[in-house]
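Just dropping this structure here.
Just one protein chain is left out here, and the rest sit where they should.
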Amino acid sequence: MIISMRQHATKEEIDHVCERIRDFGYRVHSIDGEERVVIGVVGTGDVTACLESLEATPGVERAVRISAPYKFVSREFKKEHSAIRVNGLEVGGAEFIVMAGPCSVESEKQIMETAEAVAEAGARMLRGGAFKPRTSPYDFQGLELEGLKLLRKAKEATGLGIITEIMSDRDVDLVAEYTDCMQVGARNMQNFALLKSLGSCGRPVLLKRGLSSTIKELLMSAEYVVAHGNSEVILCERGIRTFETATRNTCDIAAVPVLNELTHLPVVLDPSHATGKRSLVPALARAGVAIGADGLIVEVHPCPEKAVSDGAQSLTPAGFRQMMRDMAPYIRLWKEARAQSSTLAVAAL
Amino acid sequence: MIISMRQHATKEEIDHVCERIRDFGYRVHSIDGEERVVIGVVGTGDVTACLESLEATPGVERAVRISAPYKFVSREFKKEHSAIRVNGLEVGGAEFIVMAGPCSVESEKQIMETAEAVAEAGARMLRGGAFKPRTSPYDFQGLELEGLKLLRKAKEATGLGIITEIMSDRDVDLVAEYTDCMQVGARNMQNFALLKSLGSCGRPVLLKRGLSSTIKELLMSAEYVVAHGNSEVILCERGIRTFETATRNTCDIAAVPVLNELTHLPVVLDPSHATGKRSLVPALARAGVAIGADGLIVEVHPCPEKAVSDGAQSLTPAGFRQMMRDMAPYIRLWKEARAQSSTLAVAAL
Amino acid sequence: MIISMRQHATKEEIDHVCERIRDFGYRVHSIDGEERVVIGVVGTGDVTACLESLEATPGVERAVRISAPYKFVSREFKKEHSAIRVNGLEVGGAEFIVMAGPCSVESEKQIMETAEAVAEAGARMLRGGAFKPRTSPYDFQGLELEGLKLLRKAKEATGLGIITEIMSDRDVDLVAEYTDCMQVGARNMQNFALLKSLGSCGRPVLLKRGLSSTIKELLMSAEYVVAHGNSEVILCERGIRTFETATRNTCDIAAVPVLNELTHLPVVLDPSHATGKRSLVPALARAGVAIGADGLIVEVHPCPEKAVSDGAQSLTPAGFRQMMRDMAPYIRLWKEARAQSSTLAVAAL
Partner (left out) sequence: MIISMRQHATKEEIDHVCERIRDFGYRVHSIDGEERVVIGVVGTGDVTACLESLEATPGVERAVRISAPYKFVSREFKKEHSAIRVNGLEVGGAEFIVMAGPCSVESEKQIMETAEAVAEAGARMLRGGAFKPRTSPYDFQGLELEGLKLLRKAKEATGLGIITEIMSDRDVDLVAEYTDCMQVGARNMQNFALLKSLGSCGRPVLLKRGLSSTIKELLMSAEYVVAHGNSEVILCERGIRTFETATRNTCDIAAVPVLNELTHLPVVLDPSHATGKRSLVPALARAGVAIGADGLIVEVHPCPEKAVSDGAQSLTPAGFRQMMRDMAPYIRLWKEARAQSSTLAVAAL
């Protein structure tokens, strides 16, 4: 950490800052610039507490963090890309994993039809919400336990692994019983009570980036899960909120290689939420393969106009099939690149 | 709701859309424009489900909502500004309410000293976190129950009402036992499980706007609490996330009069989180009074540089006293305006 | 256009609005909803003036535009993808066009070396700034005329077409004399004086999206150039400004298929400015090919650390060569898709 003092900071202020740094157990290394004094803080461990204290100390202009505040999830901690096992598959391994299914589980017919269609087209996991986070209290809130049971039934019929959203730390045990992977939605990315409880859920976690969360905050949230005991975390870029309204969100696709530099955790892309519009999904999905994501999570519904949620961004089974076909040569290139290096990510460094 | 069809939509597509609208129980009113057909959807009640369905229907270019998706919190539902009773005070009434205190409750000495200092300077409520949402799992997470007990002790000593943050639906009963007002933090504004559980907590709720939440989403979240049984909601503007980094957040101060037009709920301003910097707080607080907020929530710490969190944005007791003194003539103008109309808000319409 | 009246608008207000609409030459189609009156405005031509007037008229809550405000650049105006001829090439045609070169022209040695290196590696056009928009008045501002002459020299030596930035309507004739394509930088996307003057410059224009410009505003700026006489416009996505700071800008890659739906103009991607970081450029470039952009514009410098500008995001000649090699199979897939449909874009519809 570097402390930049105000231009006319007094000697007393500078001495006091140095004393505070030593109180926190760090060493001081001070530089007298032509315009101001800059103080290096040398030592190991998380400097957040010291940084926050110094920001509030008289005479200090700015405190700049040099080392990243996350540890277990960083590439520096673990060089090799992590492959997370989910229902016998590896996300982050040698296969490109497509997860597909409806936004919400609505009925047995709907989920069974979708599961069969996406499995046949090449998906490896089934997504579907039983607990739904909805902006309006008057919208459909999910089938809850009934939905979880239908997902299990679809798994039994197709062999697809199940991924479904968990919305409250109260429901962790219940959801963990039925699903192969616990999804944390964008609006809960900083629901710290939930993140802590997922540390001991015994299931891998797919953590979606918050609408206005930075990449660093996404990594800090992943660090929460890991620090509480669960190192099986998959990250998901699903678009961020910007001024642009032509798409539902703005897909920050460069987050994929940025994450590959900063963390060993696998990264999947959600082209459905990123765009909010069915016609844009296949093009963005291709881009996701090309940029080196570890997989995709895509919304598919047997009859999008009758979907209780997210119909506009859901592919039909036929549309999904077509997309998978068009993506096949890109996935072949992906596999070749993956086979050559332990990961695309490491290759990029 | 208005449905705009694609330019070359077929007659079949148009007929199908009209049929879908009637299925949802609405009437159809179609306009043949020179370039495209536009269809008006006439009826009462929440149109969200119909809107989402039509957005996913072939031939539809865009569905535009005309009526607001919230109901109980709207000015149309209730013309008069709501005054929410908290510990004998009214937020939204004839007094301008200042809530002040530390980010986190750290120790008995710290909270008692702060409570006495802010009470003496004119604050009417004491803020302080017992459960803390922290970006890093390695940061101080709050004293929890011990913190709640210290807040109660501070209340007994000073008579100040207590406001503290609730982070999980698991803790609602516990926190409600100790506090006068339940604060929902920005990161939990769309934690719908939490919002639902606050519907029956028996305490007023202060709902902070999410970092990237629109004003409409803030109102929808308030609607959650109201729809689940608790109409005592106070809104809080605390800055949104933008590209600007000179301040911690960007204070969307115009949200105050916008909310006054759209809702009857009271609105307070948090100049501490909005700026993240102590020296900017007094100027923004004055602006908050002048623009017609119903109160302020401000961070104060006896020794900001020793605060475990948010020191850089915390005023010292002396700084807070000075701010309250400088604000006094503005608060007098506020009271005169408030006395003349039932609210500034209605005056603005 | 649709006019939504306030809930309690009076009959006089409604009549007055209808009268205003007829004054502008449009027909009125009114819908009495349960809660409010909605008025359809029927007719042809640009409704902007009428829309702005009605937004300011008493009783009106909101005016919603249904038809796009651009005309010549829209897909509705011209179905086929446009191929823009530049120095014998076609941008938007059957070839994927890579433009490469340094941020600034710095010296004869630098530009000649770069031109030869990028030509050999497969670039088809040479980029390089002679007039430089720099945030600081103390930074290098470009070699101006001398830079233009060096670009011409590099063209003579390599046959590469030249693209360089134009910063003022004063310099249009001068720059047009030396370059094959006029680049409008992001900061000038809404410099309307410049856009108008490019209508008669006799050269194709590459228009970069502004840092905070919507896709619609980009199209309106393109419409300026076309409406003033020059239909040869290439669009460029180069990242927008958001809250994320891990990259210099946030690449809105979905803008490529969105633009392909809305306009017939070709679209190129600038992965250098979009990321600001050399190590991220190749991955994003691959994604640009996969998503169906018509080309790339990439920064390359013989010795990035000695570049007077943008060194951090410039590839070395060796890095560029490697990127082109890795991109080759993706470009093959791009060509196959392009050959099958007149454009990828149309295929997506």
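Every chain is named by a letter (A, B and C) in the order it is written, and numbering of its residues begins at 1.
Basically, a contact is a pair of C-beta atoms (placed from the backbone, for glycine too) under 8 Å apart; a residue touches a chain by one contact, two chains touch by 3 or more.
The shown structure was predicted, so the numbers you read here are calculated from the model rather than taken from an experiment.
> Give the residue, chosen from B:Gly45, B:Gly93 or B:Pro257, that touches the chain omitted from the document.
That would be B:Pro257, which touches the missing chain.
> Considering the whole complex, not just the chains shown, which residues of subunit B touch the missing one?
Given the touch definition above, subunit B has residues 212, 214-216, 240, 242-247, 250-258, 261, 274-275, 279-280, 282-284, 286-292, 329-330, 333, 344, 348-349 touching the missing chain.
> For subunit A, enumerate the residues touching the unshown chain of the complex.
Residues of subunit A in contact with the hidden chain: 2, 4, 7, 29, 31-36, 38, 40, 42-44, 62, 64, 66-67, 76, 212, 241-243, 245.
> Residues of subunit C in contact with the chain that isn't shown?
20, 46, 48-49, 52-58, 69-70, 133-141, 167-171, 187-188, 190-196, 210-212, 217, 220, 223-224, 227-228, 241, 278, 304-312, 314
We adopt the following convention: only the chains that are shown with their structure count from here on.
> Can you check how far apart subunit B and subunit C are, centre to centre, with Cα atoms defining each centre and the answer in Å?
39
> Starting from the mean Cα coordinates of subunit A and subunit C, work out the distance between those two points in Å.
Those two chain centres are 30 Å apart.
> Where in subunit B do residues touch two or more of the other chains?
212, 241, in rising order.
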